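Note that one protein chain of the assembly has been removed; the remaining protein chains are unaltered in position.
Read from first to last, the chains carry the letters A and B; within each, the first residue is number 1.
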Amino acid sequence: MKVKLHVWRQNGPNDKGTMETYEVPNVSSDQSFLEMLDDVNLALAKDGRDVIAFDHDCREGICGMCSQVINGVPHGGQERTTVCQLHMREFEDGAEIFVEPWKARAFPVIKDLVVDRGALEKIMQAGGYTSCHTGGVADGNALPIGKDIADYSMDAAECIGCGACVASCPNSSAMLYTGAKVAQLAVLPQGKVEAHKRVMAMTEAAKEQGFGNCTNHYECQASCPKGVNVKFIAKLNREYMKALCK
Amino acid sequence: MQLTQSSVGRKIIMAVTGIVLVAFVCVHLLGNSSVFVGANAINAYAEKLHSLGPFVWVFRLVMLAAFAIHIIFGIQLTLENRAATPERNVQIKRLKTGFGAETMIVSGLVLLAFVIYHLLHFTVRVTNPDIYVPLGDQGMVDVYVMVVKGFKSALPVILYLVGMSFLFLHVSHGFQSLFQTLGLSNDKSLPVMETVSKLVGVVLLVGYISIPLLVVFGLIKI
Partner (left out) sequence: MILDGKCPTGPIETSWDRHRFETKLVNPANKRKYKVLCVGTGLAGGAAAASLGELGYNVHAFCYQDSARRAHSIAAQGGINAAKNYPNDGDSIYRLFYDTIKGGDFRAREADVWRLAQVSNNIIDQCVAQGVPFARDYAGYLDNRSFGGAQVSRTFYARGQTGQQLLLGAYSALSRQIKAGTVTLHERREMLDLVVVDGVARGITCRNMVTGEIESHWGDAVILATGGYVNVFYLSTNAMGCSVTATWKAAKKGAYMANPCYTQIHPTCIPQHGEHQSKLTLMSESLRNDGRCWVPKKVEDCEKPASDIADADRDYYLERKYPSFGNLAPRDIASRAAKEQCDDNRGVGPGKRGVYLDFADSIKRLGEDTIRERYGNLFEMYEKITAENGYKQPMRIYPAPHYAMGGLWVDYNCMSNVPGLFVLGEANFSVHGANRLGASALMQGLADGYFVIPYTIAGYLATVKPGQIKDDHAEFKKSAEEVKADIDKMLSINGTKTPSELHRELGKVMWEDVGMARSKESLEHALKRIPEIREEFWNNVKVVGTNEQFNQELENAGRLADFIEFAEILTKDALNREESCGGHFRTEHQTEDGEAMRNDEDFCYVAAWEFKGAGVEPELHKEPLKFENVKLAVRSYK
């Protein structure tokens, strides 16, 4: 099959950026989307032209490195699928495909499809942890944790930190990312201790980093490659109100 | 400070004032529906309200405050949210959100304009001074006559239809949204609340526009 790509090319955060078109012949339907881009880059490199920069690493849908808006949807809109797990058989022969980077004030473009997601790190650093020391902790079984609670916590912990929630949000809000971590820790006895401080610090950091406010569009859940549920944002709101009352 | 400056805090303010406003439109609709019973019913209702005296003013001030806060924070949050995405993708495909959710600021501002018009129309009585007929000797107005006469011309009817359509849009997203914001939803209740939210919007829309429409079609008449 063959496809026509429209790819965002931008040579740094201060460059204007533009869409460029590439005809891609000989695409195998078994190829992953990134392997198809590899082929485009191979042809560009052979030609001595600047290759398309895109973030990728594990290529098995868990590292959260890949970050492309494909045809207007982060990760391409296949349910629970990252770009690296998206395969060309999902596209029709001759399809036109638009490939763009995450776009948000908090995510400046580094080059082409690569953005700087350092703002997400700052949210985590503000409180996405329990302040336990290495060593000197209680036995793992000292505090029983109900299976339902452990499962709830794990559901929240599935977040891979890719930033699709921000990219899909009309407000560029990072509330699903923040909520997932707040919720994961807030239900566990180990995380409850600092729950109030954590929710305040993390939501404040999200604001400082220039993310927008959540207005409940729920686009984040729809485009999340791990299907992280917006109930964790509700949980964050609940935790926030509890913290306010303190 | 947290409440009025933070991201989640202001959301909560939006939700709480939203509750006040949505409660008001529901109660207002209930009151208005006395017009279906007849002239005496709605005039009695109006008289009852007037008899509350200073409480009416307390109520009005509370409403005004909720309304103002809702609008001010709404505008502020919207501006922030727009600034958070200075440049958008060339292609944007939304998977979940709807027209109502994406146009909250538009529907909100239209509703503000509508409320101003509505107050001028029926409360301050400046747009159509010819519709007011005195009732009794205590300075009361015949509300029933006012409503019927008020919807005799095309412009107010159209404006009310438009205004209430935006109310539908606004409430159909806003109602479920406040449950999420106040942390009252989960994965099971959220889809239900989304449907309920649309239903509330429809009920308000149908309830409110039925009055001008019934007047237009002559089913409510003097």
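Just so it is clear, a contact is a pair of C-beta atoms (placed from the backbone, for glycine too) under 8 Å apart; a residue touches a chain by one contact, two chains touch by 3 or more.
What you see is a predicted model, and the numbers here were worked out from it, not measured in a lab.
Peer 1: Let's see if you follow the contact definition: name the visible chains touching the chain that is missing.
Peer 2: Answer for the hidden chain's contacts among shown chains: A.
Peer 1: Which residue, A:Lys111, A:Lys207 or A:Lys231, contacts the hidden chain when the whole complex is considered?
Peer 2: Residue touching the chain left out of view: A:Lys111.
Peer 1: Would you indicate which residue among A:Pro170, A:Gly191 or A:Gly212 is in contact with the undisplayed chain?
Peer 2: Within the whole complex, the residue contacting the unshown chain is A:Gly191.
Peer 1: Tell me which residue among A:Leu44, A:Ala95 or A:Met241 touches the hidden chain in the full complex.
Peer 2: A:Leu44
Peer 1: Tell me where the left-out chain touches subunit A, residue by residue.
Peer 2: 11-12, 28-32, 34-36, 38-39, 41-42, 44-46, 48-51, 53, 55-60, 62-65, 81, 85, 87, 89, 110-111, 114, 116-118, 120-121, 124-126, 128-135, 137-141, 144-147, 150-151, 153-154, 157-158, 160-161, 184-185, 188, 190-191
Here is the rule we use: only the chains that are shown with their structure count from here on.
Peer 1: Give every residue of subunit A touching subunit B within the complex, in rising order.
Peer 2: Touching subunit B from subunit A are residues 6, 8, 19, 69, 71-73, 77, 98, 100, 103-106, 168, 170-173, 175, 200, 203-204, 206-207, 210-219, 221-223, 229-231, 233-241, 244.
Peer 1: Taking the touch rule as given, give the residues of subunit B at its contact with subunit A in the complex, in rising order.
Peer 2: So the residues of subunit B touching subunit A come out as 2-3, 6-12, 77, 80-81, 83-97, 101-102, 104, 173, 176-177, 180-187, 190.
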